[in-house]
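One protein chain omitted, others in place.
Up next, subunit A:
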Amino acid sequence: MAALCKAVCVAKRGAKLARISCRSLLAFGKLYSTGDTSEFPGNKEDTPTAEKKLSGFAAAFELHSGLQQKHDIAAGTVGKSPGSNEHSFATLLKQSPLVQMGTSKDKVAVGKIFHIVNNDLYVDFGGKFHCVCKRPAVDGEKYQRGSRVRLRLVDLELTSRFLGAKTDTTLLEADAVLLGLLETKPK
């Protein structure tokens, strides 16, 4: 109750100040446009301040939505066609599946077989390296070049530092467990 009275008093004082500043502006014959005050000239009624001069949450909302619009336009994500290539590298990276995935351990991915050597399947799942999996015993003939398979990723690059070495030794391969063929939903 006390807080409400205080708020009302502040509002009234605010209205008085607004009218005084408005009159002084007119007296001097100049108008310094500072946002809301440009709407004041000619209006000397005792209107509630909530309509003319926003305060509290409303003012904060206006301020932040304005800032957000400016940021969006500057970043180039607003007002451009959906198919445009204007995104920065940082944005592309942030929104890429690799980064969105997080750690690769135990994540399920879909890969495509691009090479087969006897029973070894070379599967490319979109990472830097491909993975090599053994042809499974069940449905073995269905795994051909171009087939899409499900994998459980273990590591994106198999590297290890051996004793006495300056840099890691890399196998130029990723590590994944083959879960099976990609099952398409029956139509």
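Here is the rule we use: a contact is a pair of C-beta atoms (placed from the backbone, for glycine too) under 8 Å apart; a residue touches a chain by one contact, two chains touch by 3 or more; residues count from 1.
By definition in this document, contacts and distances are computed from a predicted model.
When the listed names "Centromere protein L", "Carbonic anhydrase", "V-type proton ATPase subunit" or "Small ribosomal subunit protein uS2m" are checked against UniProt, the chain not shown comes out as "Small ribosomal subunit protein uS2m".
When the omitted chain is restored, the residue from A:109, A:131, A:156 or A:176 that touches it is A:156.
In the full complex, the hidden chain is touched by subunit A at residues 85, 87, 89-90, 92-93, 96, 98-99, 102-104, 114, 124, 126-130, 156-157, 159, 161, 167-170, 172.
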